[in-house]
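Input: one structure, supplied below.
For this depiction, one protein chain was excluded, whereas all remaining protein chains were kept in their positions.
We just call them A and B in the order they show up, numbering each chain from 1.
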Amino acid sequence: MPLDTKAPAGNGQADAPFQQVGARPVRPDGVDKVTGRAKFGADQKLPGMLIGRVLRSPHPHARIRAIDTAKAEALEGVKAVVTCADFPDIGSGEVMAAEGDESLRDIVANVMARDKALYEGHAVAAVAATSATVARKALSLIEVDYEPLPHVTDVEAAMRPDAPLLHEDMFTSGIEPKPEKPSNIARRMEITLGDVAEGFAEADFVIERDFKTEAAHQGYIEPQACLASFAEDGQAELWCCTQGHYFVRNACARLLGIDVSKLRVTASEIGGGFGGKTTVFIEPVALALSRKAGRPVRLVMSRDEVFRATGPTSSTSMWVKAGVTKDGRMTAGEAVLKYQGGAFAGSPVEWGAMSAFACYDLAHVKVIGYDVVANRPKAAAYRAPGSPMSAYAVESVVDELATAIGMDPVELRLKNAAREGTQAAYGPKFGPNGLVATLEAARDHDHTKAPLGPGQGRGVASGFWFNFGGETCVSMNVAGDGTVTLSIGTPDIGGTRAAQCQIAAEELGIGYDQVRSIVADTSSLGYNDMTGGSRVAFAVGLATIQAARAVIEDLCARAAKIWGISPDAVVWEGGAARPAGPNAGDFDPLSLADLAKVAANTGGPIAGHSEINAEGAGISFGTHIADVEVDKETGRVSVTRYTVIQDAGKAIHPGYVEGQYQGGAVQGIGWALNEEYIYGEDGRLQNPGFLDYRIPVASDVPMIDTVIVEVPNPGHPYGVRGVGETPIVPPLAAVANAVKDATGVRMTTLPMSPPRVLEALDAALGETGAEGGEA
Amino acid sequence: MGLGTAGMRFEAPETLDAAVTLLHGEAGLARPLAGGTDLLVQLRAGAVEPDLIVDLKRIPEMRQIAAVDGGFRIGAAVTGAELGEHPDLKKAWPGVVEATELIGSTQIQGRASLGGNLCNASPAADSVPAMIAAAAAVTVAGPDGRREVPVEEFIAGPGQTCLAKGEIVVAVNLPPRPDHAGDAYLRFIPRTEMDIAVVGAGVSLTLDDGGLCTHARVALGAVAATPILVPAAADALIGTNGDEDALTRMAEAASAACRPIDDKRGTKAYRIKVAGVMARRAAEIALERARSC
Partner (left out) sequence: MSRQVSATINGDAVDFLCEPEETLLDVLRDRLALTGSKEGCGSGDCGACSVMLDGRLVCSCLVLGAEAEGRVIETIEGMADGKGLHPLQRHFLEQAALQCGNCTPGFLVAAKALLDRDPEPSETEVRYWLAGNLCRCTGYDKIVRAVLSAAAEMREA
């Protein structure tokens, strides 16, 4: 939609300062959350509610020859049992997710295994019973005839021609001619700009390295949970924690064979998502159980199930090569990225490939990406999906280039930074953006000047995320007392209800506390793409602005009617309609409350709404500075200081923008240092819990300093850019670069857990007799 | 979510005899319950399905700390938090207290007990190397009466103790602390908190008036099937004043005594190396404590 970019009309002059935007009000859902009143996925109940539990494959790969549920069905207290027979055998259909297409066929096969169990933890059956104890007993009575098959969990191993094959019908797409034999490589893709051979020929130094990263999980504190209720007339209600309740509605309606409008999905408060709740796992199962049982069913995942059977991100094997002249001009970048996406196609390798060299103005780029399947749970999005891994590899090599030519790493990045007009390898020319601003801020920051102690090192890295717009509806209604309700359709995972209230208040010229924002259910508002892709502040904000301006237009028309003048002669300023032009000063202004009070007499209720497919999302760049201290006798790495500098375009609520920067950075630190999926030879996950899947705890990290840079996004009236994802992109390399600075050792495998670091330190000592070297 | 099996029973006796009777007399599987920080996790994982749970926390002597003959008698169900709030105990045996206080989070500390940590018999139990170094002994009560067992003889293997059916640990007994003595416990974990020890080292030593070490005990955790006493490491310190050389030999002896496994928390090689590092660092702290009193 065409939107002007001048300051909001409700504010007076075009260049008047913002009244609400940029402030730090308390979030509208805050009191409920600090008192325990807020209701999350597992907090709702209904009369007659049954407890659902899922039976999961103990084998990482097995043919399912038969499932006998008779004994379970006969157990007293069991009201329903479902298997794949209760779900349609879908060919290939599509339901849009926020950050890419997902094949519904794969979704349904993941939700309930069909002929094969493809990973340990893959759902094979489910029960609904009158208590958790009965449900557990019922699961033990289900007899599954498995034929275990050889398995593969490592991405390189999965790519070999002799690897155990997951899907008989997987022929690598993107290769011409199409391969004759199926394999575990779902897709090969390539991005090319210029000619890398030419680019490397120009370079004085060329560095190439291999990297490996292990799989990580989003680690949200709230396990997936839902409450499904199917009525006898085929109408259904679903309460669930999700980042996209419209997606859930559409997917579940398809999987249960009902009309979309017959299913009402209400998004509960969500205890974290980070991309991991942008798909369905247990929701269709709960609905199927409820339909069969004729009673509501609550299905909640245990933490063990969350690790084994939701959507971690990919483990990867990467190769990166980059070249630079001796005076610091980067000439070419090349990479081969291999990402395994679990048991089905859809790893985020394409985004990893697109973003890999996005921070640099390079004439020659070639990135090849492989989307590989393996006997692991189906990957889901995790905050800037695919980008942290490729950035880790690229930013590590850029660091090496800087060392090779004796240049400061920030200076090297500044010399080669993508700017406005830079041709990105993945297609577009960049608009105005803040990468240079973040690099300059890093260069000038106190952190960069602070002295380092013994055993300490400092690293810098930059990162990028595209950010998305997407389909969005909002509805704004003015009550008789002049207060406003704003219905949005995107679950609030970061404080966006507060931001939308600020935007609405800003546009209308009223107080923040006169606007109340709610997340509507799927029956109450039009379709919304999910919360993800850092799109809510941007796209929902755009829609809110549009709806507010529609309300303002209506308000001005009402005032005009009351005054008997043309609506063209009315302006909205400072929260009131004022006569302008030839009638200026003729009438006292009418506030929103004044007009709302008499709305019935001037045309009825006052409302505005907006339905858009938002475009013009602004890319967001960030640069991070990390200080670490390495205990050389144990290999333990501690982060002693950390700074996030990122471009927000315009921070609606700086407190929540800072929160995104800090949260993403700490997730990245965890991924860099200790988080990994550990598989045994038997293909089973060894650490499906928070004890041994080690996310950072409060004592592991220092305060995370933040700098919000604002280079306005021309695609948004206030200049807003999404900020939620970029913060997780630089930390992996920032910490690795700091470890290199502290020890002289380049860690090329993540996480940099103490045993790996100690082994690398010892190897370096052994090789050279002194510090330095590559691990 | 529900743990255990339908039909599981729960009793909370108020005397030791009643507890012993219940545990001894149970035909099926009975489990005593102190803090529950191991038992409930195992119940939830389906690793154990007891028919009877006997809560020991309403038995007064299980909850008390008493000064006895210059030493201490600590009820087996006393929590880590309570240990940490006992000034005399902290002063006399800081290593034992700090080891217990390392178990889990503040929330776990509010419940976890020395008795439970010992009886759970994990090779990586934090309190055990410190208790072994301190030459602690436990009082066991059973159908045949009471007996005393040195802590280093108590654990038979991973998850296995020397307790017979119906027996429970009643108290942990710490000897008096001599002058110029100190103890310390250190463990290696990848984060700063919340991890199971990859290596744990407990050191207790006594110096004479001239600063020479006359007595030492060194114990390691998470490097063998059970926590182990390492006489060779102690011998490296005895007769020395804890100089660099002695500490290096002590660390080597500690590493040499390890019989670790590769698991998701550490490799063999890593544990062997870090055992030496932790033993040395714990010894340094124990020496400092011994020198300052």
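Operating definition for what follows: a residue touches a chain if its C-beta (ideal position, glycine included) is under 8 Å from a C-beta of that chain, and two chains touch if they have at least 3 such contacts.
Keep in mind that this is a model prediction, so the values were computed, not measured.
Participant: Can you tell me which of A:V78, A:A267, A:V701 or A:A764 touches the chain that was removed from the display?
Facilitator: Looking across A:V78, A:A267, A:V701 or A:A764, the contact with the absent chain belongs to A:V701.
Participant: Using the document's definition of touch, tell me which of A:A665, A:L685 or A:V723 contacts the absent chain.
Facilitator: Checking the options A:A665, A:L685 or A:V723, the one contacting the hidden chain is A:A665.
Participant: Of A:G30, A:P179, A:P567 or A:G744, which one is in contact with the hidden chain?
Facilitator: Counting the whole complex, the residue in contact with the absent chain is A:G30.
Participant: Among B:A81, B:V149, B:A225 or B:A269, choose the residue that contacts the chain missing from this document, as touch is defined above.
Facilitator: Among B:A81, B:V149, B:A225 or B:A269, only B:A81 touches the chain that is not shown.
Participant: If the missing chain were put back, which residues of subunit B would it touch?
Facilitator: 1-10, 12, 33, 35-37, 40-41, 43-45, 53, 55, 57, 79, 81, 104-108, 110-111, 192-194
Participant: Against the chain that's been left off, what residues of subunit A make contact? List them.
Facilitator: Subunit A touches the missing chain through residues 24, 26-27, 29-31, 33-40, 42-43, 45, 133, 218-223, 269-274, 300, 302-303, 493-495, 653, 655-656, 658-659, 662-667, 689-691, 695-699, 701, 703-704.
The rule we apply is simple: only the chains that are shown with their structure count from here on.
Participant: What is the distance in Å between the mean C-alpha positions of subunit A and subunit B?
Facilitator: Centre-to-centre distance between subunit A and subunit B: 44 Å.
Participant: If we count contacts the way the header does, which residues on subunit B are in touch with subunit A in the complex?
Facilitator: Interface residues on subunit B, with respect to subunit A: 1-2, 5-6, 45, 188, 190-196, 198, 264-267, 269-270, 273-274, 277.
Participant: Can you check the complex and tell me which residues of subunit A touch subunit B?
Facilitator: 131-134, 136-137, 300, 302, 304, 633-636, 638, 673-674, 678, 686-687, 690-692, 694, 696-697, 699-700, 753-755, 758-759
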